[in-house]
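As you look at this complex, bear in mind that one protein chain is not there, while each of the others sits in place.
The chains carry the letters A, B, C, D and E, assigned in the order they are written, with residues numbered from 1 in each.
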Amino acid sequence: MFPSSVVLDSMIKDWLLEDMGRGDKTTQGLLLLDSEGKAQWLMKEDGVIAGLPIAARVFRLLDEQVAFTPMVEEGNFYKSGTKIATIEGKKSALLTGERVALNLAMSLSGIATETRKYVDQIADLPTQFVDTRKTTPGLRILEKYATQVGGGVNHRLGLDDAVMIKDNHIQAAGGIGKAISLIRENIPYTLSIEVETSNLEEVKEALVNQADIIMLDNMSLEMMSQAVGIIREKDQRVKIEASGNITLERIRAVAETRVDYISSSAPITRSYWLDLSMRMVD
Amino acid sequence: MFPSSVVLDSMIKDWLLEDMGRGDKTTQGLLLLDSEGKAQWLMKEDGVIAGLPIAARVFRLLDEQVAFTPMVEEGNFYKSGTKIATIEGKKSALLTGERVALNLAMSLSGIATETRKYVDQIADLPTQFVDTRKTTPGLRILEKYATQVGGGVNHRLGLDDAVMIKDNHIQAAGGIGKAISLIRENIPYTLSIEVETSNLEEVKEALVNQADIIMLDNMSLEMMSQAVGIIREKDQRVKIEASGNITLERIRAVAETRVDYISSSAPITRSYWLDLSMRMVD
Amino acid sequence: MFPSSVVLDSMIKDWLLEDMGRGDKTTQGLLLLDSEGKAQWLMKEDGVIAGLPIAARVFRLLDEQVAFTPMVEEGNFYKSGTKIATIEGKKSALLTGERVALNLAMSLSGIATETRKYVDQIADLPTQFVDTRKTTPGLRILEKYATQVGGGVNHRLGLDDAVMIKDNHIQAAGGIGKAISLIRENIPYTLSIEVETSNLEEVKEALVNQADIIMLDNMSLEMMSQAVGIIREKDQRVKIEASGNITLERIRAVAETRVDYISSSAPITRSYWLDLSMRMVD
Amino acid sequence: MFPSSVVLDSMIKDWLLEDMGRGDKTTQGLLLLDSEGKAQWLMKEDGVIAGLPIAARVFRLLDEQVAFTPMVEEGNFYKSGTKIATIEGKKSALLTGERVALNLAMSLSGIATETRKYVDQIADLPTQFVDTRKTTPGLRILEKYATQVGGGVNHRLGLDDAVMIKDNHIQAAGGIGKAISLIRENIPYTLSIEVETSNLEEVKEALVNQADIIMLDNMSLEMMSQAVGIIREKDQRVKIEASGNITLERIRAVAETRVDYISSSAPITRSYWLDLSMRMVD
Amino acid sequence: MFPSSVVLDSMIKDWLLEDMGRGDKTTQGLLLLDSEGKAQWLMKEDGVIAGLPIAARVFRLLDEQVAFTPMVEEGNFYKSGTKIATIEGKKSALLTGERVALNLAMSLSGIATETRKYVDQIADLPTQFVDTRKTTPGLRILEKYATQVGGGVNHRLGLDDAVMIKDNHIQAAGGIGKAISLIRENIPYTLSIEVETSNLEEVKEALVNQADIIMLDNMSLEMMSQAVGIIREKDQRVKIEASGNITLERIRAVAETRVDYISSSAPITRSYWLDLSMRMVD
Partner (left out) sequence: MFPSSVVLDSMIKDWLLEDMGRGDKTTQGLLLLDSEGKAQWLMKEDGVIAGLPIAARVFRLLDEQVAFTPMVEEGNFYKSGTKIATIEGKKSALLTGERVALNLAMSLSGIATETRKYVDQIADLPTQFVDTRKTTPGLRILEKYATQVGGGVNHRLGLDDAVMIKDNHIQAAGGIGKAISLIRENIPYTLSIEVETSNLEEVKEALVNQADIIMLDNMSLEMMSQAVGIIREKDQRVKIEASGNITLERIRAVAETRVDYISSSAPITRSYWLDLSMRMVD
C-alpha cells in the first residue's frame, strides 16, 4: 500500500538533504535557476517497475510545478529500453533530484523484480509469498510496498503490529504456553500471536495454546507436511507460515505442503537494483 | 571513516523507532524488564565484517549499560561459523535491538565483502577502487564507511563537496569550457571540479580548461589508454577516473591503463547482505 | 505496557519545552542553580496511582542525578493523604519540572481510577474491559498504559495495527464480504480484521466472511445475547466485542451476555484528573 | 487566540502520525485513493463548540483540496443534534482524519462548555474567570484557546511569560521581599511578578514589595474581603487573583469580594469531552 | 539567565552539524580517535568574557568525558593575553569543536563587551540599560544572556511575553485607547502592555489608558524630560523606557531625564566579535 504523504514527504526531504548537503554546487554554479527542461527515464535492464509515485514526490519537493508523467504501470514487467517516465520542470530540480529519485526507484524495482520471480513459482497455488523484517533501516515502508508491487504479501510491519514468539522468548518465559498466556495478558487483544516452531512437538504445543499463526521454521518438506496435517485436523483458522531456506528452486515444493504463507527476505537482502537511467531531452 | 556520534545517534534512533513503532509487543508482553542476558553474534557465510561499532550503538541506545564486545577486526575476512561479538545487557534491549542491529551489520558487511573482491583484483597496482553516489537513501554515510572498510576509497559524499560536470550540464552551459568557468566563479574555491568525458575530444577540452579530475566514462580499453597518455603528457596532477561497465572480470584491464581511480556502484547496488545471526546464550 | 525510553523521552522533552518556553523565569531569577532540595508528592483524593515512572523521567531530564523514589505501587488504590513519592535533586529541577510531572501523573491516575471502577464491576466474569482510539492527541501511548494500570486491556493502538471496518467502509466497498476480501488482499496478513455490526444480519455476514473480531455496536442486551449465540455456535475462535452506551450501571449486564470484550472511551473522555500535589520538605 | 499555522501544523502532523503509524490499513486496504466523499459532523450532547478551525487543519493536512465548512459559530452554545460542519474531500482523508479531528474538537468543546458554566455565574460582575497551568501536556495552547472560546481569560502561558512566586520560592529566597527583588534583577523587566499569599501578613508583604499581582490562595471569603480592602486602599493598579477551591457553587461569592480574577483548573481537569460524531453522507 | 540544557543542547547539536556536515575530514583522516589532548583558550583583545559555559557544552556533546575548566569569571573584563580556559579530552573533540565553540564565545563576548560600555556610562544612575528584539536569528536566548552578562537588563524575549503597541498597531485599531482595550481583552492578563509614543499627546493617551510601560521613541532630551514629568505626576508605577538614537555619547544625558530604562540594539547590531583563540598545549 502506498504510504500517505504525511508519512512519506519528510523521509524524502531527509534523503534530499543527505545528498544535497549545503547545496548542489554543480547545478547552483551553472546558475540554472528557473530555466525549464524535460527529462526521460529509461530501463537499462528487464524487470518489474516499482517506485515511480515515490520518485515523483522527490521532484515535487524540489519544484512544486514539476510534471512527472509515468509511461508504464507500477508492478508490470518491461524490457530493457522501455521509456518509463517523462519529467518536465525546472532543470535545476531535474538535475538535483535525479540521483535520489533514481536510487529509490532502482532499489525498489530491484525488490519488485526479485519478488515476482518467487511469486511466479507458486502463482497457481493458494499459498502466498510473504516478506520479513529484514529490511534496510529507514526504508521498511517502501520496501514492503515494493514487495506488494511485486506480488507478495506483507508480514508484520514492525515490532508493534503483531507478536512473534521465538525460541529466545520461549526460553525466557519457560515454555510456549507460558509465553503465549503471559503475552496475551499484556498486549492489545487485537494483535495476532505467531509462534516459531522447529519440530512437531512445538507445533502441537503452539496449537494447544491457540497461537494465531504457527511458523514452521527450517523444517524438512516431510516434517512440514506432517505439521500442516496435524494443524488442519485440529483447527481450520490458524494460519501456517513456512520459513527458512526458501529458494527459487525449493519454493514450489514448500507451497505444495499446503502452508498458507511462505516468507523470505531474499527479494530484499539478495537482490540487485534494477538499472534505470535519466537523460535530458530538452 | 567512522561517523561521529553527533551524526550517527539520531539516525539509529529513527531506525529503532521505525521497527518498534509504539513498542516491541513481544518483549513488553513477556515483562522482561530489567532481567540481564547474554547474546552472541555468528557468521553464517564467509565474508568481510563491517558495522560492528554501529551495531554497538544500536544496543547502547536501548540500554546504556550494555556491553558489546567485538571478537573480530572490522574489515577482516572470516569464515562462516565465526563468533563475531558478544552482547551483555538487558534481555529486552538485546531482543528489541536485534533486528535493527543485524540489518545494519548484514547490509554493510555485504558491501564490504563485495568491495573487497574488486579491490583484490588490483591490489598490486597503484589504481584505487572508488564508490559512487548510487547509495541507499538514508544510508550514504554508512555505506561509504563500508566501502572504506572493504578497502575502497570514497568518491564525493554528496552534491556539495565536489563538482561533477556531466553531459547535461555541458549542454546547458554550451560547452565544457563555459561550464567549468561559470561554475568555478560561483562555488567555494576549495572544491574540485570533475568532468565526465566519453571521447578524446572531450578529454582534451577538459584538460585545456583545467578540470581537476577527468572521468573517462564507458570508454573502450584502447581509448582509455590513449586518454591517459594525452592527459599525462600535459599535466601530472590532474586525476583520472574510469567509470562504466566495471566488472570483476574487466577491472584489472582497466587499471592497467594507468588510470588513478576506477569507480563502480556494484558493491552497493549489486551485492547481497552477509548472513549473520544472533543467539541468546544466557 | 510501559513505553521504551526511546519512545518516551522526546515526548517528555517536548512537554517540558511547552511549559518552559525560553526558561522558567521564577526559578532562574532566584539563582537557585545547583542547590539541592527534597520534595514529597501527596494524594489529595482517593484513587488508583498511575504514571509515577513517567513523572520520574520528567525530573531526570532536568537533572541527571535526581532521585525519584516511589512510595506506593503503580496500579494500587490509595486514600487521600498518602505520600506517594519523594524526589531529591536540584531545587531548580524540582520546581521547574513540578507542573509537567504532576499534570501527567494526575491525568493518568484519573484514567486508571475510572478504569478500575468499570473493571471492578465485571471482575468475576471472563469478559474484559477494553479502551478505544478516543484518546487525547499526543498522549495515546500513555493513556493506554493508564488503562492497563487500571486493569483494562488495550484495543488497537492506531490505524495500522488492526483493521476496523465500520459502516462507512462497508458502504464504500459495497458490502461486508467485499470489504473484508478487498482489505484482506492488501494488508499485512498478520493483522486482525474487526467488523462493526448493528444487527443480526450484519453479524451473520461478518461471521460468514471470517472476520476475526465482531463488534456488537449499540445493540440491546437481548440482541447481544442472540448475536453471541449465533457466533459461538458457528465459530469458537472469533472474538466478540460489545460497544456503545457502556455505563457503570449497565456494564455487568452486558458482560453477562458472554461477550469477550466490552469497550468504552469513558475512562479517558469522561473522567477527572486525580488530585495530587507536591511540597518541598527540605 | 487562535494559534498561527506556523505553530499549529507540526503539532497536528504529529498527532496524525500518532494515530496512523505506518498507515491507515482499513482505508488503504479499501483502495479508496482519490474517490471523493462528503461527511457531516453532529452534536450528540448540548454544549459550547470549540476547535472547528483546528479540525479543519487536520483534514487539510491529509488532503489539500478538502473543504471544511463550519455551520455554527465557534464559542456558541448549541443543542444535541445540531449539524456543526460538513467536510468534502477525498474519502480516504475523511476516514483517516476523523478520529484525530473529533478527539480534538470533543476535548476542546468539553473545556469550553465547562468554562462557560463558571463564566455564566459571574457574567454581570467585573471579575474575570482565568485558567491555570494545569493543562494536558502537549495541548496547552489549544486548551487555553478553548478557555477563551468558553468566555474565560488566560493566565500565563508558561514558565517564561510571567513570574509566579510560591511558598517554595519564598522559603528558598528567605522572604517575599528578598524573592521579589532577586527575581526582579534577573528577569526581563517587562514581565509581571505574581505572589501567592495565604494570609493577610503575606498580602501586606507582597504589597509593600510591589508585586504586580497578588494571589489570595485558599482563603476564606472573609479573609479575601479583608485582603481586597487592604490592597485597594494602598494601590489601585495591583491585580488581585483568587484561587483554590473554586466551585460552581462558590464562585459568585468569591467574585463578590471584588477580586479582579478567579482562577481554576476545573474546566480542564474536571470536565468531560463533548460528544460529537461524524457520518458519511455521500 | 543561563538557558537550561533542555533548551540549549539541541541548538548546539544543530550548530555542530552545520559545521561538521558529514564529518570533520581533517580530524577523521588523521585517525586521532581517542587520543587525549589539552588545549588552552586565550584572549587576543581586551574585553568582557561571555559564553564559557556554552562553549563547555559544545565540547561535552563531542566527548562526554571532556573537562572544560574556566580560568576567569563570566562577565568580568580582562586584558588581551589572559588565559581564559583549559580543555582536556579527546583531541578529535577539541579540534572538531574548536570553531563552533570559539564562534559562540567570540560573538557573545563581543556583545557583553559592548554592553558594558553603555552600562558604565550610567552605572551611578538608577536608569537601566535594556536590549531589544534586534537579535541574530537563532541566537536570541544567548545574545540576551550576553546582554545580562555585560550588565544590561532584558526587554521582552519574544512576541509572546509582552505586548508592544507601535504606530502600525495604533493605526490598525483606530487609536491608542482602542488598541489597548482590544488587546487587553484577548491576551493573558499577566502580560504587560507597552505603548510606543513619539510626542506628548501620545504619552498622555497611553497614560490615560493605563499602559504598563510607555516608550518615548526618538524624542529630544527636552521632550523626554517633559514626558517623564507628566507621567510621574500621574502614576508612580508605570515604567518609562527611552529608545532611538542611543549612543555612548548621548546615553548619560538620556538617563538624566530620569527614565527607568534605555533600550538599544547597538551592542548586538553594532559590535565586533571579541578575538579569542585556542592552542593545543599537549
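Convention: a contact is a pair of C-beta atoms (placed from the backbone, for glycine too) under 8 Å apart; a residue touches a chain by one contact, two chains touch by 3 or more.
Computed from a predicted structure; not experimentally measured.
One chain is not depicted; across the entire complex it touches A, B, C, D, E.
If you put the hidden chain back, the residue from E:Gln28, E:Thr82, E:Thr147 or E:Ser243 that touches it is E:Gln28. Screening E:Thr69, E:Asn186 or E:Ser220 against the full complex identifies E:Asn186 as the residue touching the chain left out.
Screening B:Lys178, B:Lys239 or B:Arg270 for touch with the missing chain picks out B:Lys239.
Seen across the whole complex, the unshown chain contacts chain B at 1, 128, 130, 148, 153-157, 160-162, 186-192, 194, 210, 213, 235, 237, 239, 260-261.
Along chain E, the points of touch with the absent chain fall at residues 11, 14-15, 18-32, 35, 37, 91, 95-96, 99-100, 102-104, 106-107, 110, 133-141, 157-165, 168-169, 171-173, 179, 182-188, 191, 269-270, 272-273, 279-280. Taking the complete complex into account, residues 13, 16-17, 20-25, 28-29, 61-62, 96 of chain A touch the chain not shown.
Convention: only the chains that are shown with their structure count from here on.
Contacts with chain C and chain E are shared by A, B, D.
Here the chain at the heart of the shown protein, by mean C-alpha position, is C. Work out the mean CA point of chain A and of chain D, and you get 45 Å between them. One inter-chain figure worth recording: chain B and chain D are separated by 53 Å, centre to centre, where each centre is the mean of the chain's CA atoms.
Residues of chain D found to touch two or more other chains are 20-25, 28-29, 96, 157, 160-162, 186-188, 191.
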